[in-house]
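Every protein chain of the complex appears in place save one, which is left out.
Letters A and B mark the chains as written, and numbering starts fresh at 1 in each.
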Amino acid sequence: MTKHDIVIIGAGPAGLAAAVAAYEAGVKDILLLERDCEAGGILNQCIHNGFGLHRFGEELSGPEYAGKYIDMLKSTDVKLQLGTTVLNIENKIVSAVSEANGFEQFEAKAIILAMGCRERNRGPISVPGDRGKGVFTAGAAQRYLNIEGYLVGKKIVILGSGDIGLIMARRMTLEGAKVLAVSEIMPFTNGLSRNVAQCLEDFDIPLYLSHTVTKVIGKDSLEGIEISKVDENMKPIKGTEKYFECDTLLLSVGLVPENELTRQAGIDLDLRTRGASVGEDMQTSEEGVFACGNVLHVHDLVDYVSAESERAGRSAAKYVLGTAAAEKDGLNVNVGLNLGYTVPQRINRVNVEKGVDIFFRVRKKIRVGEIRVESNGEKIASFKREFLAPAEMEKITVPKVLLDKANGSITVSAIDLEEEAK
Amino acid sequence: MYDVTIIGGGVCGAAVAMYLSKYDLKCCLLEKENDIAMSTTRANSGIVHAGYDPEPDTLMARLNVRGCELIEEICEQLNIPYKKCGSMVISFDSKDEAHLEELYERGIANGVRGMELINKEELLKREPNLANDVTGALYASSAAIVNPWRLCIGMAETAAKNGVEFYLDSEVTEIEKINGAFKVTAGGKTYETRFIINAAGLYADKIAALAGAQDFEIFASKGQYFLLDKTSSWLVNSVIFQCPTEKGKGVLISPTADGNIIVGPNAESNNERDDVSTTREGLDFVAQEAAKTSKLVDYRENIRSFSGLRANSDKKDFIIGESALCRHFINVAGIKSPGLSSSPAIGEYVIEILEDCGLIMTEKAEWSYPEAHICFAELSNEEKAEICKRNPKYGNIICRCNVVTEGEILDALDSSYIKPRTLDGIKRRTGTGMGRCQGGFCGVRVHEILCKYYGIDATEVLWDKNGSNIVAGKVGESND
Partner (left out) sequence: MKEMICIVCPRGCHLTIDETTLEAKGNTCPRGEEYAKNEITSPMRTITGSVGISGGIHSRLAVRTNRAVPKSKMFEIMAALHACRVQAPVKRGDVIIENVCGTGANVIASRDM
């Protein structure tokens, strides 16, 4: 067993940013474990541009964004071990296995969880019909296309309008495939608006809102897809069926934080985010174990993953160096009206210097809204926001002076001002 | 000239092949698909029934109870996922309770051991997540769960290791009788044989017809299932049945041998023989029935919905024996539930039948099971360290959900007698792609391993059946 100050699991954008930040904060003995043969995580297959505007002030492709962090990592003494899969975490001992080193155990003073997320597939949405070849998650098709150089199909229907699905609609079209339709069960898209514009509208790809796949046809290999309109309870409406002859159905139906290790380690999970429940320092329910990036909650922008992970890296460093505030002043963050979740789920005010960032998603589209922070029924802060949508993660920064007014817990809600006016 | 030719590489054909391989005979097995375990065997509940269901003095009753004993031994020898978790038939009212008593009596008559009628309190102690209106249960300790395709592959591998020849992609299209023997045409080749074992499952009546011996009919009955993630494994500890009706054993909730939870099946009779689609109505029915057993099934944890086809027949019992219409043509047909549970006993029984038909059976001096494949996930830390030293490929995890290593995949390719050629073939042997991501992550990696191993282009790799090439073409190729 070898000992390290910090062991980080996953060298995607979250792990890379956490490693660099922890190193810069003064911890030199850091081990970064990555299961793939290179660092960068999913960014390596996201070859489209649109990354880094917040973080680097320029628009980069996924590999470029990852490359910048890999370069930063190279300028440190952080030990990056590739091809290594973590099997479990128990009492700050990380067990892992790799082809190069076999089975290994690492004892860490602090651990940062940065395993990312995975795609939801056909199972949880129970798409009925035949079960032949031809149904892929958008990410799997993206990997085939951008890394391996193969097209999974030539005539495509996409279920779900998440960003990966929209990006893949454009990629497959540019590579010569015909994308016949994007079907979205909700009355609004789940991807960024700009991706609807530049990935669908640019290529006249029809987007069917409030539609879902009601039948997959093709016994051994896919031959066609039937979609139907859904009612307000998301039940398909008979008589609205549309048939598309195609060889591929791509699923872009959401991402799920990959928390098997977290669960096994007995760390508390938030049912809303499906990630660990954390404080403002990104510390989980287990002391010295931190989490950041998509393993914690699914982000839309890698720039925010980096920022969050840098915070986790700095907090882990403080913890190792013994400079973290010991005094606990736990303030629970409750999810109020129209909110899907918040991160963090609690705030230790002793750690807050100027203010605290609270990330959240709304549950419905709000054109003109107000984000309200209340404690014991009293409003302590309020933020105006326009064009709020479930597909887009939002952030408020609550100044410390206002936070100090709170007692016991705060509740964050999103008020639809147009509805309130009625 | 073969002594015996088996038609059909499902769990029954494989069991017959395994028992035949113990004797000094020249045998082969013909399978129409590109792998074994491709139909009924690969999509069912995976339950080893204790044997209280069948009517006493039927083949079903005898073979089920015997099969239940044999499966435990075979699974241990071949390291096949198996767990003797016991089963409960639960009751909701006094009518059900009377039914349980009947099943108990029937079990005694069939020679089932380890049964126990338990009351509500005891039932909820053992199965705390069941609905509160249960009134009691019939518990059977000998019931178990098994990975059905692994059982089939294990028995087939044993047969192949001990000399039975396997021919895949060999659909039987003609059976001719010449000079007291048969000439079988399959996959464009001919096989001369003294005996035929018709283990063709859903197509057994068609095969019998080819030999001019059709005196039964097969009906495909479809059952739809949900398979829940391992995160739901807390739900039940044993196989939970509701009281059986004329339609079948009803919707069950059970752990699977691989650690998931299975919920299903419904029963749709007169289905097409190759239709394994799922439907919203079918799955809704399953969910609605399962809710009677437990209110706590969380379908958001569903990782796969699928359908299986049972080979029901117009006879009440299994159809096992020499055909009355054709000498030396032995049917193993109409193997409905409890077919999986009975399978090894069916193999054993077919040996007796062949002997009665005059085939001379001389036991081989040497016969053994193949070496059990390593399952990395089951090893202790020390064993993991040790095995990685022996072969570093065990250190390369390919399937994260089920912790399957490259070493295990290479084992399935290198040291199999019936080599998998497809993504699903690897899945059936190693468990890759069977977890919550359903191959989203590992699929492309297994694909790459297959390309390398067989020296083929990525476009040639199959998902499953012939024609199911995973990728459609290379980037930059013309698209016409």
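Throughout what follows, a residue touches a chain if its C-beta (ideal position, glycine included) is under 8 Å from a C-beta of that chain, and two chains touch if they have at least 3 such contacts.
This is a predicted model, so every value here is computed, not measured.
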| item | value |
| --- | --- |
| Touch with the omitted chain, as defined above, among A:A100, A:I147 or A:L337 | A:I147 |
| Touch criterion as defined above, residue of A:A21, A:V213, A:M282 or A:L301 at the omitted chain | A:L301 |
| Those residues of chain A which, in the complete complex, touch the missing chain | 37-38, 44, 47-50, 53, 59, 61-64, 66-67, 146-149, 174-175, 192-194, 196-198, 202, 300-301, 387 |
| Where the unshown chain meets chain B, residue by residue | 475-476 |
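Heads up, the rule we're going with is that only the chains that are shown with their structure count from here on.
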| item | value |
| --- | --- |
| Complex contacts: residues of chain A adjacent to chain B | 35, 83, 85, 87, 95, 97-103, 105, 118-119, 121-124, 126, 128-133, 137, 139-140, 143-145, 148-154, 175-177, 214, 216, 219-221, 236, 247-248, 260, 263 |
| Interface residues, chain B side, partner chain A - complex | 226-227, 231, 274-280, 282-283, 299-307, 381, 384-385, 388-389, 392-397, 400-401, 403, 405-406, 436-441, 443-444, 448, 458-459, 463-476, 478-479 |
